[in-house]
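One chain of protein is taken out of this complex; the other chains stay put.
Here is chain A:
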Amino acid sequence: MLRARVSVQSWLSLLAALLIFGDYAISVFTIDANVLNPDEMIEVAMHNLSSAVLLIIMVEIIFQSLIAAGRRNKIEFDGDERDKLISLTSNNSGYWVLSIGGIITLGQLILSHVSGMQFSLEEHTNIPMFEMHLLLFSFIVAEIVRFSHQIYLYRKDAV
C-alpha cells in the first residue's frame, strides 16, 4: 500500500531512475567498436550521456509538477520531521554510493595516468570516455539506492 505522497514520489523517482539507467546501460554497452570509428564512438557516447542527463532533468521536472498539482496541503507536499529524517538517512546511503563511484573513477584515472600502469578499463571495454560513463553510472546507481532506501524506511516504519 502506498502510504504518503512523499513515498509515491519515491516510487515514481525510483521507477524513472531504473528506466533511465536501463536505457542508458543498454545504449552504452551495445556500442559496437567494430562498426564505428573512434570519432563516431565518442559522438555516440556524448549523445548517450547528454540524453541520459536530459531525461533525468525532464523526469524530475514532470514528477515534481504532477506532485505539486495534486497536493492537498503544505505538510503533505513538504513533508514533516519524520519525512525529513527519512530523506536525510536515504541521502546518506546515496552519498556513500556516489563517493565510492567517484573514488573508483579517480583511482582508475590515477592508475592509468600517474603511476605508469598501463591498465585502462576503456581499452578492455571498448567504451569511449569510460570515466565519464563510470561517474554517470555512479550517480544513477546512487539515485536508485537513495530512492530504494527511502521506500524501505517508509514501508518498514523504520524511522
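We adopt the following convention: a residue touches a chain if its C-beta (ideal position, glycine included) is under 8 Å from a C-beta of that chain, and two chains touch if they have at least 3 such contacts; residues count from 1.
In this section, contacts and distances are computed from a predicted model.
As stated in its UniProt record, the chain not included in the shown complex is "XRE family transcriptional regulator", which appears among "Alkaline phosphatase D family protein", "aminomethyltransferase", "XRE family transcriptional regulator" or "Putative ABC transporter ATP-binding protein/MT1014".
In the full complex, chain A touches the omitted chain through residues 3-4, 6, 73, 75-76, 79-83, 154, 157-159.
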